[in-house]
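One structure, as structure tokens, below. Some questions next.
One protein chain omitted, others in place.
Order of writing sets the chain letters: A, B and C. Residues in each chain are counted from 1.
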Amino acid sequence: MIINHPLLGPRDSSEFTYLGDASLIDRPDWQAENAAEAFYEYGYLRDNPAGKHQELWFHEAGDRSWLVVTRDTTTHEISKVELARDLARARGRSK
Amino acid sequence: MHDLVAITALGGSEPQVDTVGGVTCREVPAVALASVASRMGQEASASKALAKLIGAPTPDVGQHAGETITAFWAGPDQWMIEAPFETHEDLADQVKSAMGDTASVTEQTDGWTRFDLNGDQIPAVLELLCMLDLRKFDAGCVARCSIHHVGCFVLCRSPESCSVYGPRSSAGSLHHAIVAAMRSAL
Amino acid sequence: MTQNNRLSGGQIDRNTTVNFRFDNRSYTAHPGDTLASALLANDVRLVGRSFKYHRPRGLLTAGSEEPNGIVELRTGNRQEPNTRATTIEMFEGLEAQSQNRWPSLKFDALGVNDLFSNFLSAGFYYKTFMWPAAFWEKVYEPIIRRAAGLGSLSMEADPDEYDKGFRHCDLLIIGAGPSGLMAALTAGRAGADVILADEDFQFGGRLNSETLSVGDQSASDWAAQAVAELSTMPNVRLMARTTVIGAFDHGIYGAVERTGDHLPTLPAGKPRQILWRIYTKKALLCAGATERPIAFENNDRPGIMMASALRTYANRFAVTASQRVAIFTNNDDGHRTAADLHAKGVHICAVIDVREDAPVNYDYEVLSGAQVVNTKGRLGLTFVEVALPDGSTRTLECGALGVSGGWNPNVHLTCHQRGRPVWNEDLAAFVPGSNLPVGLTVAGAANGVMSTQGALQSGMDGAVEAMELSGKLPDLPEAEDAPASQKPFWYVEGCKRAWLDQQNDVTVKDVKLSYQEGFRSVEHLKRYTTLGMATDQGKTSNISALAIMAEVAGKSIPETGTTIFRPPYTPVPISTFAGRMKGQEFHPTRLTPSHYWAKERGAVFVEVGNWLRAQWFPLPGETHWRESVDREARQTRASVGVCDCTTLGKIDVQGTDAAAFLNRVYANGFAKLAVGKTRYGLMLREDGMAMDDGTAARLAEDHFVVTTTTANAVSVYRHMEFVRQCLFPDMDVQLISTTESWAQYAVAGPNSRKLLQKIVDPDFDISNDAFPFMACGNITVCGGLRARLFRISFSGELAFEIAVPSRYGDALMRRLMTEGEEFDVVPYGTEALGVMRIEKGHAAGNELNGTTTALNLGLGKMVSKKKDSIGSILSEREALVEPDVLRMVGIKPVSSEEKITAGGHLMNSAGPVDAAHDQGYVTSAAYSPILNSSIGLGFLKDGANRMGEKMRLVSPLTDLTVEVEIVSAHFVDPEGERLRA
Partner (left out) sequence: MRYSGFRVIKEALTGHKGWKPVWRDPEPKAHYDIIVIGGGGHGLATAHYLSKVYGQRNVAVVEKGWIGGGNVGRNTTIVRSNYMLDGNEPFYEFSMKLWEGLEQDLNYNAMMSQRGIINLFHTDGQRDAYIRRGNAMILNGADAELLDADQVRKEHPYLNFDDARFPIKGGLVQRRGGTARHDAVAWGYARSADTHGVDIIQNCEVTGLRIENGKCLGVETSKGFIGANKVGCAVAGNSGRVMGMAGMRMPIESHVLQAFVSEGLKPVLPSVITYGAGHFYVSQSDKGGLVFGGDLDGYNTYAQRGNLPVVEDVCEGGVSLMPMIGRARLLRMWGGVMDMSMDGSPIIDRTPVEGLYFNGGWCYGGFKATPASGHCFAHLLAKDEPHPTTTVYRLDRFRTGRMIDEKGVGNQPNLH
């Protein structure tokens, strides 16, 4: 597969290490009342869609960026690649 | 001055040189390295300080630039600084004082081993080693890539000259891979 | 032997004669031959035996689709089983053997299977061999296995080298026949960046096999001229002997270039084959088509071949399979073969055409509306029996029969991403469907365009479309453009033993039986009968079998299903996929800064991940490793020892938020660590399990150096980048690995400070007051070399770790040894390191096994609940905090003579010994020379409350039961007085 890195352009996916669903960015609030349940769901439950999937890839043999790749799990077509850091900020994560 | 004697990454007292069919692979220990990473929110001033340090515009993504002190892009808001070892053994300190609080600086001199390839058929060698698109890999380009499972930087300095940086501990394996590719391709 | 079957013409080099051997007989051939053409030239028709019935087999085709002509090529450790004679390029001294026969090809004992074929019908083995139950394993299966397989391996290591490489292009053209060449000319002249690859050693595809003309040239001359022009274009790369084996995601193609297979011996340093990963913007499949057979009774005898193969042998290789040839066809193309052979002086016995309206010919007989109903000839064809439309039969004497049942486009690569081809009624063949791999288009015969003119046009159009070319296009030469006429005809009615898959012996009857027993899906058919599972991957058999299944089922072919193809297009040596990564080069080897010195000292090395580390340093006279290790550990605890610990991961953490960041990453607190201090840190995974441990040294307010275990250096760095970029993207923190930059040595033992004081420059006070336990700082050594010093201890002794730039590591180690002579300094390896850490009760990899929590490790109190840190919440789940969870304990034998075994299980001192009564297990064990006893660490249910308990350590696997006592994991200096000294 080829991942079109937002900074570097097309790079072979073998340069990357895969983590999983980009929902792993949405780490729950540790102080929330339902934190135990929220962390369980965050840690263990997945949509696992047959279709578009937002997922985290680390450019291990490259610039060490974490990317969020939107890829179809039935065709492997990649429709979007973003820097995870940008997406994390967009989803409200900060410090 | 201290009295400890250095050895090269390949374990010799002198750098190793191999020539096959018009391409030379030379071990280059005489280089000092330091990494620079902009501090959060200081990207612009870091870039400015870096440009001043190398006497050239701060290299963009996938580029390298500079004269005596050169810099190459290593990641978002990160660069590696190269300079002659003889004169810049304390490169990290020099860079830190140039960058001030705009960037984090880390000594990288001995994190890496460098092999320079010279000759007119470098692409034939490189295409057996890494997946770079050599059609677009002109002078001034740099890319991180994997060579036989070793993470490397490759810099194109001119059509007949490039540098390969690999982790120092893997110097033997990297050197073996390069020379085997030279024997195969040339 | 002379080449009796040589004809005139051809594209072989008659000026040179080469010698080769087949089944230990010598023959001659010419450069340009394949082994197949050379065998035919020498009148060798019998080349092998089939898989199941051991029927005699001859060549069927002239290309890579060959199912029958497979041999063991070369000898010794270069023996290469199942090699298709049709693709072996002739070279001087070539040696090949037939296979799957004993004692000889002509007399094969297992040929007896053929007599029992009625009992060996498809799937018979599923229905029998079950009684008595024990017999399957002991009697039946061994017999089946002995008979299994085709060629044999030498059982020696493959001595050749293989390379892997990467190429990029705008347009990859797969196949250099008429459409591929025309596409390459079109795109090449327009300046596109093109790679043209073909599996053959000669470009031109079928143009080399035909007597047609293209423009005013012969087809092969036109091809040669096109190649000549292409080879002058800098933007076109020609790759002959290169098979594109697979279409992978996003325009990546795998291709195998056979750089050395045509050479008698490989030049030094040169690879036998290269696996290319070709990155393309667009690809154009010009793979042509494969002629398909017609099934009839005994259609598998040597001498019965594809008609187009006979034509290729005659026109390209100047060879005929026999001087007397008949043709059996359902289409016009079969007649072309007859005409070409006739023109070369071969006697055409007849052309048998199933069509009533077959074209007439005055040079030889054409039997219209006729069918071949049987053949004769035990080891090679002698007679063909033909049924004529009037009901009579006629026997023709011939040595070769060319069969043409029409053509199947080579759609294989279009299916590699599970796209399905579609049925084309006009061609009676599957053509590429609509769901092709992205970026791939198809031209020429592969796309169902069967005429030469059509192929040229289609190739040009394909290039124009793929490269979006505009402007002037090359002139298309004139070429044959006859409409192809055929009558779909799959098998001769009433035939039984009519072969479809000739290698695996799948017949028409088997397809019918498969249907009868309910195996009606195409996939069931293939799996039940083994159709298409042979080395030719069913290239000549799958479609015919499908058509027959459709007919039996009374359905149309599209209703019956399609069959798709998987990579690789043709089989590829496993070595080719491995490339250079084998033997010592399987993984890169990482050497420590003291490696060369350690080697001089005669160290024994051990693989730790990709690192080589000194395991121990034997001295003369030491005959057992334990002697060395005991000495190293004892001497270190008695005086001072030095160990290279460079392999531990080191990560530079800088930034104004560095401390806050580490506070999140580590379970314990780091915010308040003072500058100049180091702290032990425990990192959890988000699921609450211990991930790694190490230290973090604060060199400045905004600067830490974090260490990781050797094994986890890469994954911890990746994790920290995840936390930084994805979880807390606004933290001002920068990470970079410095593992390799610093040669880092542990200097441990009561005299460690004294030794270091001899090399640390006097400006730096490292006394206990100035540089207490857990202190760290930048210093200089040996007269000004920058260095780092950490007062940390893994051994439990007074200890330091000192780091200098790696290039000076060798010299520093030597200096430590000479300066340490007065203290009897000892270098120690990983084994003694392990002994001392077990004595001290430090968890390491065996304990941090990914299923243990901080609580299990006895570090539960380190997990701060006052802050947000990774893993803290999930570490609280109910089953992880139950009162009797596993706790890390020390284990020692009640009798010091006994040995603790890592991997042993702990059982109560009385009661049953079984899984239900398992109390825990031993993770690490060592002999402690200080305690004069074997000791171990392990996990025990409720272990913290069971100190002093006597238990049984059992290891039935190693036949061991030992009475042990549960003790504190801190065997040595539990109060930690030594390391603070």
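Keep in mind that, in the parts below, a residue touches a chain if its C-beta (ideal position, glycine included) is under 8 Å from a C-beta of that chain, and two chains touch if they have at least 3 such contacts.
Note that the structure is predicted; figures quoted are calculated from it, not measured.
The hidden chain, counted over the whole complex, makes contact with A, C. Of C:112, C:139 or C:574, it is C:574 that touches the chain left out of the display. When the omitted chain is restored, the residue from C:95, C:158 or C:721 that touches it is C:158. Only one residue from C:524, C:601, C:634 or C:867 touches the chain missing from this view: C:524. The chain not shown here is touched by just one of C:78, C:355, C:420 or C:758, and that residue is C:78. Of the candidate positions C:880, C:930 or C:944, contact with the hidden chain is made by C:880. Although one chain is not drawn, its touching partners on chain A can still be listed: residues 1, 12-14, 18-21, 37, 40-41, 43-50, 53, 55, 71, 73-76.
For chain C, the list of residues touching the undisplayed chain reads 51, 78-82, 118-119, 121, 124-131, 133, 136-137, 141, 144-146, 148-158, 160, 164, 246, 248-249, 252, 254, 275, 277, 416-418, 509, 513, 516-519, 521, 523-524, 527-528, 530, 533-535, 537, 566-568, 571-579, 581-587, 589, 606-608, 685-689, 845-846, 849-851, 874, 877-880, 901-905, 913-915, 918, 921-925, 954-958.
Convention: only the chains that are shown with their structure count from here on.
A count of contacting C-beta pairs for A-C and for B-C identifies B-C as the more extensively joined pair. For this pair, chain A with chain C, the centres built from the Cα atoms lie 28 Å apart.
Across the assembly, chain B contributes residues 78, 131 that each touch 2 or more other chains.
Counting partners per residue, chain A has 12, 60, 64-65, 83 as the residues that reach two or more other chains. Chain C makes touch with chain B in their complex at residues 161, 163-168, 193, 268-271, 274, 277, 279, 580-581, 585, 587-592, 595-596, 610-611, 646, 652, 654-657, 702-703, 730-734, 736-743, 780-786, 804-808, 810-812, 815.
Looking at the complex, you find that chain B touches chain A at residues 61-62, 74-76, 78, 131, 143-146, 151. Taken together, the chain A residues at the contact with chain C in this complex read 1-2, 10, 12, 17, 19, 24-25, 27-28, 30-31, 35-36, 39-40, 42-43, 56, 58, 60, 64-66, 75-78, 83-85, 88-89, 93-95.
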